[in-house]
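A single protein chain has been removed from this complex, and every other one stays in its place.
On to subunit A.
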Amino acid sequence: MTAIANLLYVTLKSALRDRILHAMFGVSLVLLLLVPSLSVFSMRQVQELSITLSLSAVSVALLLLATLLGASSIWRDVERRYTSSILGLPISRGTYVLGKYAGIASVLVASAFLLGVASTLVIALSAGAHPSDMPVRWPNVWTAVVFDTLKYLLLAALAMLFSSLSTSFFLPFFGTISIYLAGSASQDVYEYITGPYGKTLSPVFRWLAHVVYYIIPNFSAFNLKVLAVYGLLLPWNGLLYTFCYFLVYTALVLVICVWIFSRRELP
């Protein structure tokens, strides 16, 4: 446990000293600050638009953070031979992977918290200036941010899995982006194929689509933007199910990542 905490601390430190991440975080905050003035353009639905834009800005920032941090994690340490010094200490490969993930996850959670606070201020400002018929349902907005964070925690685990296999930036980076796009679209595609149109497809293709649907993560389940914008009732059962899905999927990805990295031949 302490070993994981030590590595978490190292990963955190490396992220905090990374100029690119500073810049990204700064840009996200600036984007959020632009939200009130942008929302005014919609004339009627200022409050709704400010929620949409804020949540989107948070989402994009977390997507970039998760992808960059996860995709530049393990392979880079191997390439720079940091692993030869760090794994020469009494640290197992499993501890190394988990510590690294814990560090990335902490950065994501802390960023999500800060961006969440900024969004709250921005939305409150916009909604205060141009109130809607219905007050903002804050628990919905915050739950949306929390589930967005879970989504990117899972994505970061996947990015690390690619990193543990790779020797360069390409596979982890583009692999993560691809799986993100596929995972965000998979629900729609699945519903399309299982709908009336699916009857015209060959059974093999339908079976394959099912398999793919169950293998790649279903990211759309984590998207609560609509609930936040229109202040709909939160479906607690569904959310609990999504949370368990997140736990199981992430744990599985990390186990595979540890397994692969433990077998990897290091220089």
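Please note the rule applied: contacts are C-beta pairs under 8 Å (C-beta built on N, C-alpha and C of every residue); 3 or more make two chains touch, one makes a residue touch a chain; residues count from 1.
Simple rule for what comes next: contacts and distances are computed from a predicted model.
Not every chain of the complex appears here, and the one that does not is recorded in UniProt as "ABC transporter ATP-binding protein", selected from "NADH-quinone oxidoreductase subunit H", "ABC transporter ATP-binding protein", "succinate dehydrogenase" or "Menaquinol:cytochrome c reductase cytochrome b subunit". For the chain left out of this panel, the touching residue among A:Ser28, A:Thr95, A:Ser119 or A:Ser163 is A:Thr95.
Among A:Ile20, A:Leu181, A:Leu232 or A:Leu266, only A:Leu266 touches the chain that is left out of the view. Counting the whole complex, the residues of subunit A in touch with the unshown chain are 2-3, 6, 9-10, 13-14, 17-18, 80-82, 84-92, 95, 265-266.
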